[in-house]
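Take a look at chain A:
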Amino acid sequence: MSEPCTPTDDVVVEVEHLVKCYGTGPVVVDDVSFQVRRGRTTALVGESGAGKSTIGAILSGLASATSGRAVVCGEDRSVAARSARDRSRRGRQLQLVPQDPYTTLDPTQRVGAALLEAAALRGVPRDQRPARVAELLDLVGLGEAHADLVPRSLSGGQRQRVAIARALATRPEVLVLDEAVSALDVSVQAQVLNVLNRLQRDLGTAYLFVTHDLGVVRQIAHDVVVLRAGQVVEAGTVDAVLGDPQHEYTQLLLASTPRPGWVPVAR
Partner candidate 1 sequence: MSRYLLRRLVGVAVTLLVASMVVYLSVFLAPGSPEQVLFGSRPPSPEVQAQVRHAMGLDQNVFVRYFDWLGNVLTGNLGTSLINQQPVTSLLGHPATVTLSLVAYAALLILVVGFGSGLLAALRPGWVDTTVTAVTSVATAVPAFVASGLLISLFAVRLGWFPAYGLADGFGGWVRGLTLPAVALAVISSGMLSRVMRASARQELASEHVVTARMRGIGSARMVRSHVVRNAAGPVVTVAGLQVAGLVAGAVVVEQAFGLSGLGQLLITSVEQKDFPVVQAVALIVVAAFVLLNLAADLIVAALDPRVRAAVSG
Partner candidate 2 sequence: MSRTRLGLSGWIAVTVLTLLVAMAIFAPLITQHDPNTGDLLATHAGPSAAHWLGTDGTGRDNFSRLVYGARTSLLGPTLIIALSLLVGVPLSLLSAWRGGSVAFVINRVFDVLFSIPGLLLGILMVATFGAGLRSAVVALAIAYLPYVGRLSSAAAERERRLPYVQALSVQGHGATRINIRHMLPNLAPLLAGQATVAFAYALLDLAALSFLGLAVQPPQADWGVLVNDHDAIYQGHPIGVVSAAVMIVATVLSLFVLGSKISGEER
């Protein structure tokens, strides 16, 4: 299988002057630019309605951009994928873990089947798929027994983890996680963050990590983009931005985040 990104690419996601209005509505993403690099994590933070999910939707091809570019692995995604081949290539490049775990899984499909199907997408040979499913369930802290359940019998946090496992099954170059750990309790959250960190080390996966939790940002991200009302107010490395916030909105965000208390995670 040919790699979707050539190994020399360093910047895997390049968002340039991205603008989005839904229909004739107001501008919800307003001239946003940032990058995500191979093997690194960029956190996208900002208040509710800032346009974070919209950027994720454009990157994953669910929505089209009004103007600007959203380049993933060298391919501009501001135009929607047309052919099945485009879609399957884009799927290998980037996967999305959507914000709402309750609507993102097929209600009639058992967890195991969903993961098998995702593993098949990445060309895992048929006889190795069950082992891969078990491994994926284990990665996100679910047992093999969960494979036989339908989403209805899972909690929100468990569904979220299935969605993460499903996205990981295709081993994408870039993973967009939209509030993917917000619904999980602290210990599971730490476990999932650990898994994500390990995968990044082993595979060089890049993450775009949407969250409103600055504690989580400190644990996982290298870079951070602060978004407010569709505009980037501040961007840079985590240490720079959170250590010495320049913009008053970032300062406000920091002040409203209960400082430590987060569980340290091995990098």
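FYI, a contact is a pair of C-beta atoms (placed from the backbone, for glycine too) under 8 Å apart; a residue touches a chain by one contact, two chains touch by 3 or more; residues count from 1.
In picking the candidates, the idea was that all candidates are chains of the complex that A comes from, given by their letters.
Predicted model, so just to flag it, every value in this text is computed and none were measured.
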item	value
Candidate number, among 1 or 2, whose chain touches chain A in this complex	2
Interfacial residue positions of chain A with respect to candidate 2 in the complex	60-62, 84, 87-92, 95-96, 98, 100, 103-109, 117-118, 121, 163, 166-167, 170
